[in-house]
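The complex appears here minus one protein chain, its other protein chains still in place.
A, B and C label the chains in the order they appear, each numbered from 1.
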Amino acid sequence: MATGQGDTESDGESYTRRWEPRLERLKRGWSRYSEHNIGILGLVILGIFSLWAVVPGVFAPHSTDWVAYLGEPPIESRLTAEQVRSLPHPPAFGDPFFAPLGTNANGNGILSLVIYSASNAMYIGLAAGLLSSLVGVPLGLISGFYGDTWIDEAIQRFVDIMYGLPFLPFLIVLVAIRGITTTNIIIGIAVTSWLNNCITIRGETLSLKERSYVESAKVAGASDTRIIFRHIMPNVLPISFVFLAQDAAGAVITQASLAYLGLADFTANSWGIMLENIKSQGYIFDAWWWLLPPGIALMLMAASFYFIGFSMEDVTNPQR
Amino acid sequence: MTRISGKYLAKRIVVSYLTLLVIMSLLFVLLRSMPGSFITSMISSGMTNEQIQQIRETWGLNEPLWRQYIDFMINYQTGNFGRSPTYNAPVADLMIRRMPRTLVLFGATFLIGFIIGPLVGMYLGWWRGSKKDKSIFSTSLLLYSMPSFWISWLFIWVFNYELGWLPSAYMFTQFPEFQWTAFTVMRDVLYHIALPIMSLTFIGWVGSMLIMRPTMNQVTDEGYVFLAHAKGLSERTVMIKHAARNALIPVATGAVVGLAFLIDGSIIIENVFNWPGMGQIIVTSVLNRDFPVAQATFFLLAVLVVIMRLVTDVVYTYLDPRIKFGEGE
Amino acid sequence: MTLLEVNDLSIRYAVDDGSAVHASDDVNFSVEPGETYGLVGESGCGKTTLAKSLVHLLDDNGYIEDGEVWFETTLPQWADENGDPKQSVIDDPDKPVRADGKTDLAQLNSKQIRDIRWRDIAIIPQSAMNALNPVYKVGDQIVEAILRHEPETTAEEAHERARDLLERVGIEPDRADDYAHQFSGGMKQRAVIAMAMACGPDLLIADEPTTALDVIIQDRILEELEALQEEFGVSILVISHDISVMAEICDRMAVMYGGKVMESGRTEEIFDATANPYTLGLKNSFPTITSKDQDLVSIPGTPPTLRDPDEGCRFRERCPFAVEECHAAHPPMYDVATADAEGRAVESTDRRAHTTACYRIDELEQIRTDAINESTWTDQTIESR
Partner (left out) sequence: MSDNQSGSTRRRFLQGTGVAAVSASLAGCSGNGDGDGTETSGDDEDTPTPDQTPTEAQDDADDIPTGGIFNFGMGTNPNTLNALSSSSAYVGVITDRIYESGAAIDPVNFEMHPNVFTDWESEVLDETGDNGQSNVEIYFNVRTDGLTWNDGEEFTVSDVIFSYNYLLEQNPGGYAASLSPIVSVEEDDGDWDCVMTLNQPNGTFAYDQFGLPILPEHRWSDVDDYTTYEPADTDFGPVGLGPGVVTQWDPDTSVEVSFAEREGEYNLSELSWREEVPGVIAGGPFIDAMRIRVYSSQSALHQALFQGDIDSLYEGVRTSRISDAQEDENINLLDGFDTGYGHYSFNLRNTPLDDLPFRQVLGFAFDDVLWTQQLQRGYAQEGDFVMPPGYTAVRPETGSDQELLDGPSTQAFSFRQSSPSVPDVENIRAFLTEGQVITGEGGTYVGQDYPGSLTGVTASQTEPKHDYSFGPVESDVLQESDQDPDQEIRVNGETIPEINDGPLTMLMSPAQEAPQSAQMIQDWISSLQQIGIPIDREVVSFNTRVTRAYGEESYDAFSMGWVNLSPFATNTLYSLFHSDNADDHSVAETEGDDENTSTLLNNAMGYGVFDDAGADDLIDEARTTLEPEARNQASREAVERIYLDFPTMVVDYGVPKWPVSAEWSGALENIPGPGSTYLGTQIMQIHQSE
């Protein structure tokens, strides 16, 4: 691998030496990735969601404060008893108002809520995924690099212990301790989801550090940190991206589960909360237009992460 | 005839035990660091401080924390889980009542999931890249992406609310009219467990499939698979007896992770289906600060996982003759 | 009469972009009972593919383009009481069976070919090292083969035979209850050989039987093979890039290059009266057979990709003796004897004779002498750059 010898050369030289093969690999990677329809599909879905997250206004028919019959804020009138009782209102197209996916019990448009919630799920997914990678990857690297030393042992024991704790309840406690805010939920998810990364990265590192160029670097007297971050990390990064994607998916679903258990920040627009509301307000079986869209959105978001993750896995795994 | 050396097994058991101790300590700290206390549920207006102190006494809350910790650890060694303030009953009884229910739900799903998963994984891995593989794989990922409570609602909606075929709550008929025989009870349980299991396995099987598929695919390139073909064995024999048999080995390791996934799943499912098991109380007990119950539930689930670990290690040695634990794995 | 008769066999590998890799083109050769036939050539010349194709063991994207593979056997369901094909079957145009009792394996479907595998044609795969399933006892894996093709035998008998076989290849019978990982490399190799003999096949395909083994073991294995041949009178189709091995064990051989047979004939003919530039080059590159006073020369350049190859001699890019006509078309097989005797090129009709595919067969002497000195090879490659 060019990364190995690269840094012993003169800068300009080493630059090309190091980057050309990388770019090469990227190109090859992409062509390999694009063989997977689901990989593409995942990117497309995620792309759409990202757009929703960034500029929801463009896609949503209303703001989240829009109320059926009354329209957009500032709202200076009230719903009549009749109108109130017509809520949650099934999909309506212009008569008496326009809400393609109907409304919830408060008269907010479901479609708008779903679209505005994308950012929340996106944020939680990526943040939690990133965070758990940030914890798992370095630990995995260290544990692997110092394999069969007390460091490795310590880390592995710790992982064992963490595995022993049931995930969701542990999360509930964490959130209960630190209070129900999106940030805490993210932290909670990350704290419990870095384990797999750590273990896999460790395995990778163990095999990588036997590779010749690492040996040579050792002989050349490179420091441990340098070897880890300069020579080994670049090669485990692809895999850790795979995990990032999968953790992100997991996080999205977990957050929904927490919401179901009532442990989610209700002021944030999120699909989980929408589902939580339909439950706590008792319309589960009476308002399909309220029950289905958030669930489907959740599913697609998580799925897109998985799709991307598994397509990338195929790119990164050496065999074939 | 096992290839596990007694010495190794002993070592593992000791390690697992220590792990449990640490987990317990972690639990103690975590739960105690939650705001609020179940005392609030028992103290009422007009109570004198003496009374409150007395209650604190009863629940050992006046002891210094470290004392409480010691007691907690010691009691658990002796299987004394304490009393639940919210259930006003010995926690042990509660657990004895609920653990089996959870295990039933658990075991069933675990089994079904780990039969379907690897089977599908086997086929997909064998035919990797084929149209069938692609479509089935992506659908399974879709399933995997569904929030378990949501899919449960959909199932309830269809099979209970609309069709009225299956019950959506409980483990038994609450006030049974039928004769109470082993058979009828079995039937009754099956009738009630159907929906929960459906919901849980609907998602649960994917996990093991995801492990099986790639390993299966790697195995197909192995020399012994080629030889098996060359021997003139039928496709099925080669796939199952030679390829799948080897691909199963990593799946065994995955079982532990799968279990963790199941625990989460069943917590949700038990809440949705009012399945009176551990998953149901673990949430409420945490929210109610019912520490004795919360601790016990956490603890038992942890034990479950740790035991599972040991079991898989043993299974592992049977699956893969190359592995000899104890001689430095 | 011949055991195996391969006519104009062409094998292709389909590639995503629609093109096809010509793994072997119009290959002809035949194997007599009890004889050891060698397919030699650099890796990627299609020899292994050729061998695998005989029993349809190609990878998913490989297929037989055309050609026939006549083999001296009859499927059970087509055989009469004494093993010969029923007349009705012979007459049936849909059944690929010839009056002389041969069957065209190329035309059998996957179910039928499975009955041929191992019972008639056994393979010792290239990577015999990991050809044993790690999770089953070695003995059981042999038994499995036996029971597959001889359902009537009882498990006990099968086990007995398995132990005998192991004993024959020099492994103490009790090791039958061991797992592969408890065997040494050589033992694994021999175990596979034993397994190959389990159903007493007529033809044994040994794919690179000696690679990845150290020299001593190599020899042992080769002796093993020869011994077996003595005993069972089985024909062996050896595939190797190691021309020296071939020299040792083969009665006849075909030198393959780029999916084509370049030269074929009895082993000594090929070595004593080498009649093809490629074979000459190949000889140069192996110490054991080149005479002391001459230093090793490897053929410069790399084998062709075989992706939709053009007309013309497959070897011409690397051939120091290439001439105009070489570019026109791949040369036919010329009879070497006539060429040596009368110095003229005559297309051979007898596939058992010593034949070679080279237009310049009429200048054999010249070529042979030039081929000895290194410069011939090195210079030309510089030109062709």
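Following the convention adopted for this analysis, a contact is a pair of C-beta atoms (placed from the backbone, for glycine too) under 8 Å apart; a residue touches a chain by one contact, two chains touch by 3 or more.
Treat the numbers as computed from the prediction; the structure is a model and nothing was measured.
Asks: Among the chains in view, which touch the chain not shown?
Replies: Over the full assembly, the chain not pictured touches A, B.
Asks: Check each of B:199, B:288 or B:317 against the chain that is not shown and name the one that touches it.
Replies: B:288
Asks: Considering the complete complex, identify which of A:149, A:183 or A:280 is in touch with the unshown chain.
Replies: A:280
Asks: Which of these, B:89, B:158, B:190 or B:311, touches the one chain of the complex that we don't see?
Replies: Result: among the candidates, B:89 touches the missing chain.
Asks: For chain A, which residues lie in contact with the unshown chain of the complex?
Replies: So the residues of chain A touching the unseen chain are 74-79, 81, 84-85, 105-106, 176, 179-180, 261-263, 265-267, 273, 276-277, 279-286.
Asks: Can you name the residues of chain B that touch the chain not displayed here?
Replies: Counting only chain B, the missing chain is touched by 35-38, 40-49, 51-52, 55, 58, 83, 86-89, 97-98, 161, 164, 168-172, 174-175, 271-274, 276, 280, 283-284, 287-289.
Methods note: only the chains that are shown with their structure count from here on.
Asks: Could you quickly compare B-C and A-B and let me know which has more C-beta contacts?
Replies: A-B
Asks: Taking each chain's centre as the mean of its CA atoms, how far is chain B from chain C in angstrom?
Replies: Computed from C-alpha means, the inter-chain centre distance equals 56 Å.
Asks: Report, in whole Å, the distance between the mean C-alpha point of chain A and the mean C-alpha point of chain B.
Replies: Centre-to-centre distance between chain A and chain B: 24 Å.
Asks: Which positions in chain A are in touch with at least two other chains?
Replies: Nothing qualifies.
Asks: Give every residue of chain C touching chain B within the complex, in rising order.
Replies: 55, 57, 113-119, 122-123, 125, 127-135, 144-145, 148-149, 179, 181, 192, 195
Asks: Give every residue of chain A touching chain B within the complex, in rising order.
Replies: Its residues touching chain B are 37-38, 41, 157, 160-161, 163-170, 172-174, 176-177, 196, 249, 253-254, 256-257, 260-261, 272, 275, 284-285, 291, 295, 298-303, 306-307, 310, 313, 317, 319.
Asks: Going by the contact rule set out above, which residues of chain B touch chain A in the complex?
Replies: For chain B paired with chain A, touching residues are 15, 19-20, 22-23, 26-27, 30-31, 33-35, 134, 137-138, 141-142, 144-150, 153-154, 156-157, 161, 214, 218, 221, 256-257, 260, 263-264, 267-268, 271, 282-283, 286-287, 294, 297-298, 301-302, 305-306, 309.
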